[in-house]
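The complex appears here minus one protein chain, its other protein chains still in place.
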Amino acid sequence: METMGIQALTSPVILFFVLGLLAAFARSDLAIPEAIAKGMSLYLMAAIGLKGGIEVAESGLDGTVLAALAAGIGAGFVMPIYAYWVLKGFGRLSRINAGAVAAHYGSISVVTFVTAVEIYTIQGNPPQGYMVAVMASMESPAILAGLLLARGLGSEEGQSRKELAHEVLLNPSVVLLLGAFIIGMIAGPEGFADVKPFFDGLFKGILCLFLLDMGLIAARRILDARSLTWRLVAIAIVLPLVNGAIGTVLGVSIGLDTGSAAALGVLCASASYIAVPAAMRLALPEADPGIYLTMSLSITFPFNVLLNIGLIGALAATLTGAGAVTP
Amino acid sequence: METMGIQALTSPVILFFVLGLLAAFARSDLAIPEAIAKGMSLYLMAAIGLKGGIEVAESGLDGTVLAALAAGIGAGFVMPIYAYWVLKGFGRLSRINAGAVAAHYGSISVVTFVTAVEIYTIQGNPPQGYMVAVMASMESPAILAGLLLARGLGSEEGQSRKELAHEVLLNPSVVLLLGAFIIGMIAGPEGFADVKPFFDGLFKGILCLFLLDMGLIAARRILDARSLTWRLVAIAIVLPLVNGAIGTVLGVSIGLDTGSAAALGVLCASASYIAVPAAMRLALPEADPGIYLTMSLSITFPFNVLLNIGLIGALAATLTGAGAVTP
Amino acid sequence: METMGIQALTSPVILFFVLGLLAAFARSDLAIPEAIAKGMSLYLMAAIGLKGGIEVAESGLDGTVLAALAAGIGAGFVMPIYAYWVLKGFGRLSRINAGAVAAHYGSISVVTFVTAVEIYTIQGNPPQGYMVAVMASMESPAILAGLLLARGLGSEEGQSRKELAHEVLLNPSVVLLLGAFIIGMIAGPEGFADVKPFFDGLFKGILCLFLLDMGLIAARRILDARSLTWRLVAIAIVLPLVNGAIGTVLGVSIGLDTGSAAALGVLCASASYIAVPAAMRLALPEADPGIYLTMSLSITFPFNVLLNIGLIGALAATLTGAGAVTP
Amino acid sequence: MIETVIRKRIEILADQAQVKRVTSIIDEVGITGWTVLPVSSGRGREGRWREERVMGTDKNLVVTIASQENSQALAQALAPILTSHGLLLTMWDVEVIRGERF
Amino acid sequence: MIETVIRKRIEILADQAQVKRVTSIIDEVGITGWTVLPVSSGRGREGRWREERVMGTDKNLVVTIASQENSQALAQALAPILTSHGLLLTMWDVEVIRGERF
Partner (left out) sequence: MIETVIRKRIEILADQAQVKRVTSIIDEVGITGWTVLPVSSGRGREGRWREERVMGTDKNLVVTIASQENSQALAQALAPILTSHGLLLTMWDVEVIRGERF
């Protein structure tokens, strides 16, 4: 297991992330233009969606898909609940802030998932293509759960409720991920051939630059953070550990293969930093992004990328008895 | 023919366009940063220019090229004239607005052309490389014609006339298309080899993302449109049908091959949404972009991409007796 | 030699640069969005850093590397000194402006280096991978030298001195170049394989578009320039000739191969237009960018790209007795 | 001399996610138009922010020119949500030509 | 206390294609400088616009600081084309330090 962890840490993808962290901690002014970063983020979602859809077009769907979807959506509703109580109790957050943070941890991070897929594929346990659909379906439930926790039932006026439903169902990330997934299913491997150099060939390289930027942004947020306490830092590390383990066990128990079970674990462990912050800005503007973004982006994200993905992969391998293949 | 139409509609390029339309109609906030969209548009022009130039460097030029250039430029001057009368009469537009819209329909849309080339190539009828030069030469004549129609002869003051000549001859699209075309002719296939992964390999993938954005923008414009009447919608559909048929017949009659004749038809059918709007903003600022952009971008562009390219291809195949090869 | 020069001039990379120059001189509005240009510049630095590191991981390091590093850093400190006296004396610049310009000529231009590597590789004399590390180490010494010349010893207050040290050591270009170089050394050729389509396959194509933009910007600066005299133009051509010859001789004399000696010559000949202007804006805000940017970007950069790289390559080939291989 | 009239210029700094809400209120109040400018970074009581366009937590500046009555109505409509929605509103008198447009 | 003097700040919202025309007029009037800010979207009588940078039909905000006379001259020079060229001009008094520069 050790060797695998170390292997992953010498992959350019991870090394660029570390470079970003170090550069920002050293207060270098290195920065990637926001339009480029946003473009790379859209590219990664379109590409992962397409690839998932094409794999499903090739392999077809079996019963485990439905189980995986149900498990993911269920986890998206349940995880925020206990997260909320921990955040309010141990974390000493207000109701509003606890609900907002809980929503982030119930939802998912596309780039954490993508990084995990790369690592598990290197290790010989590639997750199934349908896990992309599971990911897309896990983006929004936690937003609902978090808002209910923060505001209570029936507190929203009609206008806000409409906005909210819109945000949850037509969130840009969900639309692009699911849209590209369906395009992949329709186009299939032959349709994909022509666009493969772009959506497949460039994938890892663009992931490198995107993670460079994530490292820069994550480290700078910590340096600028005012509202972070040691209690919140602890939660931002323990929650992904617990959620990751629960997700992996859930995945194995519904019969997913090693890679897919680990991927479900990673989805549970990851915290959103694109879809949910935007939704919270809209629906819970009183919540403090200095808390929720710093926890999800600056602590949980690096923890997952550098350590937790490896741990979850090891757990899944142990539970399924699958030895990881050293490439 | 049917099957070909359907085949084209399952190509990722078209599917991403449809995704963009649907997402915007559903009022999702999905958006591609403007700098990225602009960058993709420049990439597409540079790449299509280069590829055209390289094909010409390989195949050499014969007499039909001159005929095709003359046909294109002639059409660019003539089409705005009847378009103008229809727009003023049936469309009930003011002189200024009719002239502005006419200029759009006399000029061309690079991305419509590029999409048509992809589709005709799949169908086994690739247009000749020199059609790129025909396209570049068709960008500007209609701007002149439209302005003459809107303002009358001799109305421009010296200053504006200079600005206008500049806009017409040194329009960024014309410069980049022709510049890249000439670079392709000079560099030839060997010079191209090194840059092929970028300018050729990525082409279709970037076209997908660009058409996603076009779909988003086209649909949002319709939702925001105030000045659109059913008469204008009808014109925005009938004009590309008529112009497309005329252009195809013209192409066949001067001896172009099936793909090139169809490409000439598509150039005639397409309406500009980059070069001409910018020129109109400069030279006819009183004209209403709510009319000309909405017609060209939100009605004619989707109509051409989703339907008319297929119809024109079928017409060209029928006229030249060339059966389309199903790949 | 002639034929080689002409060969290089028919490479798309150079032709796109010429297109940019011509388009801007003709006052076309063609422009690449700044975010895209910045993104391409970061890409080029990351890619050249990575590639250098991987070559070093493959070939290992020998004693000449240290000699090359020492030569580069030494040149970075010494070149500004004589440049300063020429700029103040013959060039009639104020102390501040002379120091600022001298810093630019002592430092390096990544894109000039990259273009030279492409050309020398075509000519059969590829520079060694470690020259990337030499380049990175040459970015900053000249900043220090230029500031000392402009301000004198001990003139900086504590605050500025800290800012300055920061700028010199953690300059974004240095961080990205060196960071990517080290990532390349760690990841090695196997780690690189997955990201090769992005960082290697696209390299030349992106260089084309970047040089198109450089051509546009360089020519526009000249058109807008107010402070440029014929004396400064002369210096901006003679300095790169002299520095290039000195660097090449230095490279040959410490035992570098033909390509690497020529690359050292190009580094000496090139003038910074990213790292140093930003540092001067911070540390010497009184200096006139209308002088230093116009000289380095609009005169020296085109002169190097279009002519001097070829001359330096010929000199290196003559001195090492290596005939350039015509591919 | 050109004749100018006095109108109010109101500028509202708002989270990207709140721009739609702000501009709808401008429309409802009956003001004829508005313009949005991008904002790249800032610092307030909640600390410093930058590079947040990717996360959608960046800000924009909404600018609108209005008559005195309309500007009063807008200030009144926005006042209750200024604090909860993190809006920053400033307004001042400006001269405009063609005053009938606003 | 720092001594400040009163100058006019004039802001002109103009189509991308009209910016060159506006800044040439500023130059001709004899004003020493101007600055252009990007604008991302808006709504007016002609309806809403956004995402138009690709089409070149987006807008910019031209800002210039000028003396009272120069600002009058600028307003006068721009007035005839305000409506036909879709320009939006506002101006107001500001305090500046180093008043001799403007």
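First chain written, first letter: the chains are A, B, C, D and E, and each begins at residue 1.
Operating definition for what follows: contacts are C-beta pairs under 8 Å (C-beta built on N, C-alpha and C of every residue); 3 or more make two chains touch, one makes a residue touch a chain.
In this text the structure is predicted, and so the values were computed from the model without any measurement.
Taking the full assembly into account, the omitted chain touches C, D, E. Listed here are the subunit C residues that touch the chain not shown: 31, 34-35, 37-38, 41, 213, 216-217, 220, 224-227, 273-274, 277-279, 281-282, 285-286, 288-290, 293, 297.
One chain is missing from the display, and on subunit D it is touched by residues 13, 37-45, 59, 61, 72, 75-76, 79, 82-83, 88-92. Touch with the hidden chain on the side of subunit E covers residues 1-2, 4, 7, 9, 23, 27, 32-38, 60, 65, 92-98, 101.
The definition used in the following text is that only the chains that are shown with their structure count from here on.
Taking shared numbers over all numbers used, the subunit A to subunit B interface scores under half, which places it in the different class.
Put simply, the chain farthest from subunit A by mean CA position is E. When chain centres are defined as mean Cα coordinates, C lies farthest from subunit D.
The distance from the centre of subunit C to the centre of subunit E, with each centre set as the mean of the Cα atoms, comes to 39 Å.
In whole angstrom, the spacing between the mean C-alpha positions of subunit A and subunit D is 35.
Residue positions of subunit E touching 2 or more other chains: 40, 53. For subunit C, the set of residues touching two or more other chains reads 33-36, 197, 201-202.
Touching chain pairs in this entry, ordered by label, are A-B, A-C, A-D, B-C, B-E, D-E.
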